[in-house]
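Have a look at this one before I ask anything.
Just one protein chain is left out here, and the rest sit where they should.
Per-chain numbering from 1; labels A, B and C assigned in written order.
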C-alpha cells in the first residue's frame, strides 16, 4: 500500500483492527449457532458477545510465540471472556475464520468500488450531455479520420464503465461466500447449520463445497475483474493525455493555482494525473497473475495463497479505489476547449470529408477502385500541403471528378456526421 | 497454435476460409439491409449472395499490393460479383467487418468451450457419484489432516467448473456484439438499422457505442475468464499429479498398453497428461495480460490490438479446448485405488482423529490450551514413529487424558467424518 | 506462430526436420564419445553417421503408438542403421537429447536475433548521424519542454538497443549448455566425458549439474531478456506513432505507392507498422511469466515446462525476429520532416526557452521562488494564447523582469541547446 495512492475508507477495511473485528463477529455468530443447536451453552455464547474483546498488540505478542494468528487471536479473546471462551471455535478450523473474513472484506471493498464507479458514471454522463454536440475530430491511428463529438467519446467511456460495474457486481457475488466447514470441509465436527447461520448474519452466501479453504478461482475472477477495470481506466486516462498534448490541446487536466508543472520549466502544464493513472493501471493488472497462480492449491489446501492475498487484497482494492476517484476528479474538472477542437477539426483542409465524396462517386456510377483513386490523389495533395490546400477546391478542379460543385459542397457538411448522436446517447443513457 | 495441442473443430474457426466466409456473410447481410433501406438496389444485394465468392490465395495476392486485407477481400469478391459489387461495404469501415467477424468467431469458440465444460462436468459428476463414499485422507499443506471421500474431491472440482461455465457464458455474452457504425462509430454514412439487421442475422447483440472498433474491455474480460478456467484446470491436474506420486499412488492416469514412460527407465508410469495440462494452463494465463494491454487503444482506435488477437484469438481458445478435452479424458479414465487410499489414511496411527479427541476433552471441561497440549504430546510421538505407534493406545495410556477407553474409541470412527457427504452432494448436484 | 509475423530463417530453426537433425547429431556425437571410451564399438559409431537417417512422418507414426517422441525417433533411426543402432542413446535419457537440442535451437535463434539487433543498430546510427543537428522539440508528458535534435532521439534508441544486445549475448550464454547426464543427472550410466565431448562439438558449455533436465532458470532469464527487448521495441514504435499524429507529423512511416490506408477514408496514412510492433511487443512480454512459472519443476523434473516451450520457443523468437526486422525497416525508411519539426518547435511563442530566463534571473540575484513566479506568469499568457503571444516580448515588457533586452534575447538562442550533442554522440557512438 502506497499512502499517497490510498483513501481512508478502503484502507480501513484492511487494518488489523478491522480484520480482528470481523473474526470476532464470525466466532461470536458461530457460537450463537452452536448454542442454538445445543452444542454449547447459550450463556457461553452470550458471554462472548458481552465480554469479548481483543488488542492487536497482545495478539501480535502471542503470535510471535505460537506462530499461528488465529490461535493467538482466540487466546487473547479468551483472556477477556474467561473459561467460557473454550466454547468458541468448536469444530472450526482457522480457514473458516480467515476465508470468511476475506469474503467480508472483499465484499465491503466491492461496495466502495461500486460506489466509485457510480460516481464516475455520474460525472461521465454529465460531461457527456454537456458536450453532446461539441464537434471534434475522430482519430484512428492518431490520424484525423472523421468528425465525432466530445460527448460521444464520453458516452463510450460511460458504456465501458457501466459494463465494468456489472462485472464487478458479478465478481462481488463470486467472492462473497461463507465457509464454516471444518478442517477439510466435511463438517465432521460442525453442523452445516452454523455455516448457514453465519452466512446469513454476514450477508454472504454459503460456499457449496469447501476444502478447508474457499476455492481460489473465486478470488482469481475477482482480481481479474479489477484488472479489466484498471485497463479501462488506462484507456480513458490515455485519451486525456493525448488531448492535452501541446499540438492537440483540446482538453486539459485542471491545474490548480499553486501547482508547479516543472521545477525547471515554469510554462509547463502536464497531464500528470492521467499519467499517474496509467501507472496505477499497470499495478492493478500486475496483481491478476498472482491471483490466478493461487488457484492450484495442493490437495485440500496449502497456504501459498495467503501471502499473495496479504499484498493484493489491500493493494489491488486500495489502488483501484484511489484510481477511480482520481479519474472521476479528472473528468469532473476536465477543462475542455471546444474552439480548439473545431480548429483542429478544420485544419486538414477538409480531408475528413473524403469518404463522403468517395461514396457519392460510387453512387454516381464510378467503380469503387476508380473513386478511391480519384479521391486519394487529391487528398494526398492536401495532406502534403499540411492543410494549406482545400480538398473541396481541388475536387472541384479535377476534371475526372464528375460531381457538380453543389453536390461536392454538400458532402462537406459537419452536421451530416452528427445526425445519429441522439441514437447513440439513447442506447447509452436511455431515452432522453 | 501448436498442432499437437489442438482439435479440428476449434481450429476450423480460425482458418482464413472460415474468416472470409464470415466476412462475406457480414457484407452480404449488410447489403441486404441497405437494400431494404433503399440505399442500394435489391438486385445488387441478391447478386452478391448469388455470385459472391472468394479465393484465399487471390486475396493474399491482392493484399501483398494493397497492404490492406479488407480491401483485398472486397476486390476479390468484386471479381466474382461484377459491377454490382460496388454496392457492398457502403458506408462501412474495415473494422465493422473485422470486429464483427471476431465476435462471431469468439462466440463460436465459446460454444465449443461450453460444450467442453459440459462434457467435463458430466464426467466429474459420474466419477464423483462413483466414489461418493470412497474414504481417502484429506491433506492440508501436503500433510494428512482428516478423512474426506474421493467423491468430495470431485464434487469440489465439479462446483468449480460449474462456476467457470457460468463465467464463460457471461464472457461470451460480453464479446458477442456487432458493430457496423462506420469510420468513427457515428453512423455518418450508414444507418443504425444495418447494424441491428446484421446483428440479428448473426445472433449477436448490438454494440451500443463503438469508435470504429468494438471496445476491447470486452475481449479483455473474455480472455481473463479463459485464464481463470485454465487455472482451475491446473488445480485439478495438480491433484492428479500428487495422487500419482510413487509414495501416494492413490490414482493414476490411464496408461495404454503400447505407451512407454521413459526411454531409460522401463518401470515408469508418469502423470504426463496432467503435467502437460499444467503447462498449457500457464500458456492460457499468459494471454491475459496482452489482452488487457489491448484495452487502451488511442483515441477512436489504433491497430495494436490486431496482432495480439491474431495470436491469442486462436491460441487461447484452441489450447483451452484441447486442455479441457484432455482433462475430461484423464478424469474419465482415471484409475482409482480405493484400497491404497485406505492404507494411506490409516498409516499415521490414527493421527487424523486428533481433533475429535481435542474437542471431546474441551467438552469434558479441559481448557482448550490444556487439551491441545495433551493431544499434541501424544500426536508427536506417533508422528515421530512414522505411524508405528497408535494414537489411540497412547491416549488410553496417558494418565492426564480423562476420557474413558470407550469414549476414546468412539472418537476414532471413520464414519463420523462422512456423515455430511450427502448434504454437500445435494448442494453441488441437487437433490439425489 | 502467426505466418505473417514470421521470417523463414527463424522459422527453419523450429521445424520438426531441424529438431530431429539436431537430435541425430547429439546421438551420433554421443556415440562417438562412447566409442572413444570403448563402451561401444567404433564401427557402430561410424555406422550411425553413415547410415543414420529419419523421416518425420515415420517418427510421428511410431509416436502415435509409443506416445514417446525420443523412443519413436530412435526406433525410426534404427530402421535405417540396423542392429548397430542399439549402441545409440546408451546410458542417456530423453531429456539429454531434448534439452541439449533446445539449447542448440535457442543459441541459433539468439544468433539471428543478435544479427537483427546489429542491423537495427546500424540503421539507428546512420539515421542518428544524418539528423544529428536536426532541431526538434523535446517533450515531457507530451508537452513541449526544450529543444533536442532528432539525432539525439535516435542516439538514445541506439544506446538502448546496444544494451539489449549485450543482454542478449549474456542470455544466449545462459541457455547454451549441454546436459548428457542420464536419468537423474548422476552420470550413473554414462561417463561425463560424453557430455564434454558433445558440448564441444555443438559449441555449448557443459551444464555443471543437471537433474535429468537443464534447470529452467536459464530459460526464464532468456525469455525475460526477450521481454525487455520487446519493451524497447514498443518504446521506439510509440515514438514513431506519436511523431506521425496528424497534429505533429514530424515523421512518417514510408508509405508505398500501392498501399491503402483505409477502406473508407482515402486520405489516411497510418502508422500501422509501429502500431503492429506495439502489439507484437505485448505478445513477447506475455511469454515471460509462463517461462518463469516453468522454473519450479517438481523434484528432479516434471514435464510441465515442455508444452510451454513448444509455444514460446518458436513464438517468442520468431515474433521478436520479425519485430526487430520490421522496426529496422521502419527506421531505415522513416520519412523525416525537419521543417515541420522546426515549425512545431517554434509554435509555442518561445516558451521552450523559459528555463534559461529563470536561471538568468536567479543568477542576477532574484530568489528562485520569485524568478519562477515571474517567468510562469508570462509563460501562462503565451500558453493561453496558443502561441500567438511571444514570451520574449512579454518578458521585455514586464517591469519586474530586470534583465536587459539584449540579455533576454540571448536566452532565446536555439544553438545554446545543442552545444553538447557532440559529447553525447561521442558517448554513444565513440569518437567521431
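As a working rule, contacts are C-beta pairs under 8 Å (C-beta built on N, C-alpha and C of every residue); 3 or more make two chains touch, one makes a residue touch a chain.
For clarity, every value in this text was computed on a predicted model and none was experimentally measured.
Participant: Could you tell me which of C:21, C:201 or C:235 touches the chain that is not displayed?
Facilitator: C:235
Participant: May I ask which residue of C:227, C:271 or C:350 touches the chain that does not appear here?
Facilitator: Of these options, the touching residue for the absent chain is C:227.
Participant: Thinking of the whole complex, not just what is shown, which of A:196, A:302 or A:369 touches the missing chain?
Facilitator: That would be A:302, which touches the missing chain.
Participant: Looking beyond the chains shown, say which of C:1, C:18 or C:295 touches the absent one.
Facilitator: C:295
Participant: From the list C:30, C:85, C:107 or C:120, pick the residue that touches the absent chain.
Facilitator: C:85
Participant: Given the full complex, what residues of chain A touch the hidden partner chain?
Facilitator: Interface with the chain not displayed, on the chain A side: 1-2, 4-5, 65-68, 70-71, 74, 89, 91-94, 182-183, 189, 241, 256, 258-265, 270, 272, 275-276, 278-280, 282-283, 285-287, 289-290, 293-294, 298, 302-308, 310-312, 315, 319.
Participant: What is the set of chain B residues that contact the non-displayed chain in the whole complex?
Facilitator: The missing chain touches chain B at positions 137, 139-146, 241-242, 244-249, 260-262, 264-272, 275, 289, 293, 340, 344, 347-348, 351-352, 354-355, 358, 372, 375-376, 379-380, 382-383, 386, 391.
Participant: In the full complex, which bits of chain C touch the chain not displayed? Write them out.
Facilitator: 74-75, 78, 83, 85-86, 89-91, 138-142, 145-148, 152-153, 155-156, 159-160, 163-164, 167, 170, 174, 182-189, 192, 206, 208-212, 215-218, 220-221, 224-225, 227-228, 230-232, 234-235, 237-239, 242, 278, 281, 285, 288-289, 292-293, 295-303, 355-356, 359, 362, 367-369, 416-421, 423-424, 427-428
Rule of thumb we're sticking to: only the chains that are shown with their structure count from here on.
Participant: Specify, in ascending order, the residues of chain A that touch 2 or more different other chains.
Facilitator: Correct list: 139-142, 145-146, 242, 289, 293, 355.
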